[in-house]
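Only a single protein chain was left out; the remaining protein chains are all shown in position.
The first chain written gets the first letter, and so on, giving A, B and C; residue counts start at 1 in each chain.
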Amino acid sequence: MTRPATELAHLNACDRDSFIAALGGIFENAPWVAERAFSVRPFATVAALHDGMTRTVAAAAEAEQLDLIRGHPELGSRVARAGAMTELSRQEQGSLGLDGLSEDEFARFERLNKAYGERFGFPFVICVRRHTRDSILDTFELRLTNSPDAERATALREIGYIARLRLVDAVQGSGKPRTDGRISTHVLDTVSGTPATGVRVVLTERGASAVGLLKETITNADGRTDEPLLSEAPLRIGAYEIAFHIGAYFAAKGMAAASPPFLDVVPVRFAIAEPEGHYHVPLLASPWSYSTYRGS
Amino acid sequence: MTRPATELAHLNACDRDSFIAALGGIFENAPWVAERAFSVRPFATVAALHDGMTRTVAAAAEAEQLDLIRGHPELGSRVARAGAMTELSRQEQGSLGLDGLSEDEFARFERLNKAYGERFGFPFVICVRRHTRDSILDTFELRLTNSPDAERATALREIGYIARLRLVDAVQGSGKPRTDGRISTHVLDTVSGTPATGVRVVLTERGASAVGLLKETITNADGRTDEPLLSEAPLRIGAYEIAFHIGAYFAAKGMAAASPPFLDVVPVRFAIAEPEGHYHVPLLASPWSYSTYRGS
Amino acid sequence: MTRPATELAHLNACDRDSFIAALGGIFENAPWVAERAFSVRPFATVAALHDGMTRTVAAAAEAEQLDLIRGHPELGSRVARAGAMTELSRQEQGSLGLDGLSEDEFARFERLNKAYGERFGFPFVICVRRHTRDSILDTFELRLTNSPDAERATALREIGYIARLRLVDAVQGSGKPRTDGRISTHVLDTVSGTPATGVRVVLTERGASAVGLLKETITNADGRTDEPLLSEAPLRIGAYEIAFHIGAYFAAKGMAAASPPFLDVVPVRFAIAEPEGHYHVPLLASPWSYSTYRGS
Partner (left out) sequence: MTRPATELAHLNACDRDSFIAALGGIFENAPWVAERAFSVRPFATVAALHDGMTRTVAAAAEAEQLDLIRGHPELGSRVARAGAMTELSRQEQGSLGLDGLSEDEFARFERLNKAYGERFGFPFVICVRRHTRDSILDTFELRLTNSPDAERATALREIGYIARLRLVDAVQGSGKPRTDGRISTHVLDTVSGTPATGVRVVLTERGASAVGLLKETITNADGRTDEPLLSEAPLRIGAYEIAFHIGAYFAAKGMAAASPPFLDVVPVRFAIAEPEGHYHVPLLASPWSYSTYRGS
């Protein structure tokens, strides 16, 4: 369970020990980041607080930065399985099921962790909550080809993402940094020039390790879904599909010109690259044609 | 092997026995169709010959029509397995692998054949060369719900399709009826306003019993494929997908704006309902949007 | 000037004379409509009040209905020019400049008014605030071809529209009937998958008597305009154009591939048929392609 959030105003006014007690865990096993950030109080917004803490890291000595990175647990490792992780790390890895890998998956992570450790001398750090399992494995392989300097910068950037998400959970106050993304849709019926109402819309994650179904819903009177298809968290970098059941929609309107209908379930496949972005993916459709695009 | 084709001019001029020898097998086990058609010679075109023969069937007594239907083998039946079919029927059923079903598939056909025979008193006839396996099974279930009169008419229409294809193979001459369909495509790059060249395009058949890959090719300088994706035969009624590899295309042009790219392999799924139709299915694409439609 | 609006609650509670004083002018020269509606008080909403009054008209004797129609001034007539109209009618006709026609236009109205009067025995009534001048003239010619019964029904429907607009101005309260329409737009850049910001957008009315420029603005960071292109009143039935200056937009982004650019100012022409509707007319554009549609 997460602790109750602290007020930003309190953090700007409290004593040093309370400040460190509240924020010492934002950067994994590195209470010194909070300690040093204390000296540049006050922070006008939560985003400014995050900014202050990441600048503290950027200004630290290289050895301190390496220690910070080394303070993170391996992904999908024995340590994780044995439970010897901070509670926050356990939750984050658990959100992707990385704390309960199969033997095969465990072996793949083992191999990657080993190669990575030998090459860089520190564990692979990634902000798990911004990724699908497929995307973590792809990124892992890719980052193995980085130079040591580029990889250290990448690891610190990921640590900044992790800290940002922890901070948004831990601190109440105005000016929170944006951490949520959104997938939304809209179906237009170009035959009648109206929103397409009652169209079944199914969002799935795709890929070898994908979780599959994420949302199944029906378009409303405005051709939209009552809630976004995905929101209230970072989107996970990865591959997705929205399936639009327009064959059934047009058949119900008496407009199924052919049998079987030329278009039935229209799949739109796309990738998320910005976890904090808004992906509006509409469909303009007739029984014989459709268009889709990243909208806004 | 098919016999060498006979010239239409010869059929218009030859004696009755030669005429029947040449065309007696066009309607399965029913040389009387050719016999009666002989009396309305000459035929200006192959299509007129087909027309003359199907009119002969339409004008026949109901009992003769039923005998004609009953002259056809069951689909996927023991008879087929035992090889006790006319050579033409064997080839036609073989084109879908219906002469070599698995035990499970055989059992499904057995069940449908039995139900159908009990309901209508004649075997299920369908022009196999115009269908996928999935479409045959769907149609089989559907036709079981017909009234006897409607179903007899449907069976005769299918026999007409079978005869048309046999006739086109068996007779040389002008005015052949159209029996070939076509699937073609065209990829436009809307960023540069040019044909998209070098795009991988993969056509597959979809469905539980589908054969899968039908064609894999690359778009040429005009954004088209050098040959149609499918042609030179009736299209098979059923479900298809064209996968357009536009992610790789735009990446090769240095236009991959995001990583992973928003659009990578774009699947366009559609159904064929007219085996003799032209299905032109183009894609207009940018890295962030696409349109598709049945064109011409 | 319009009088200050009366509260619906007051109308539901006041005495008969006050009720008639407040609403006697809603139906032109026909205080009896308010009189009779008084007896079916109270009204839960302004829409219900309008409904009550139009039902009163529908339930009236044919002779009363004809008197009601005859109580309206001619459009663009000598009476109008002489100022002998109710203040509300003067304002309504004035909104289209019908109180100040040129000699030629006056002559056209004269001719139409004369033909109409001879055919139907009452003046041509139309809810001017829902029309452009061109649409009034087109409708005038068209309605001359109606049967007398159909035309009487049409005139009463128009009188209902006039009353609805007057009521919305005259009465404060919840549940106002919808009288406003809206034209909005949105420009998407399909090359970059983002809203197109800074695109000049010009809305004009089109037609022989059109007023021309209605709005000229620039798209904002979301590719929309800060305010709808038109709103806060009924849209006027008629012909419109939105000109999108996308040539300048793409040139400013360094994407003008050809000189002169293939697309420069893109005109989208459409007609408004529902004055109370929302017409969302977006543009999805690259330097070489665009799509538009009635959206929502």
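Just so it is clear, contacts are C-beta pairs under 8 Å (C-beta built on N, C-alpha and C of every residue); 3 or more make two chains touch, one makes a residue touch a chain.
What you see is a predicted model, and the numbers here were worked out from it, not measured in a lab.
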- Item | Which displayed chains the hidden chain touches across the whole complex | A, B, C
- Task: Kindly state which of the options C:66, C:153 or C:239 is in contact with the chain not pictured.
- Result: C:239
- Task: For the chain that's not shown, point to the residue among B:23, B:188, B:256 or B:272 touching it.
- Result: B:188
- Item | Touch residues of chain B, complete complex, unshown partner | 186, 188, 190, 193-195, 222-223, 284, 291, 293-296
- Message: Could you pull out which residues of chain A are in touch with the chain that's been left out?
- Response: 188, 190-193, 257-258, 262, 284, 286-289, 291
- Message: Applying the definition given at the start, please give the residues of chain C touching the unseen chain.
- Response: 135, 237-239, 258-267, 269-271, 273-274, 288-294
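Note that in this section only the chains that are shown with their structure count from here on.
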- Nearest to the mean of all protein Cα atoms is the Cα centre of chain A
- Message: Nearest whole angstrom, what separates the Cα centre of chain A from the Cα centre of chain C?
- Response: 48
- Message: Two-or-more-chain contact residues of chain C, please, as numbers and ranges.
- Response: 188, 190, 193, 284, 291
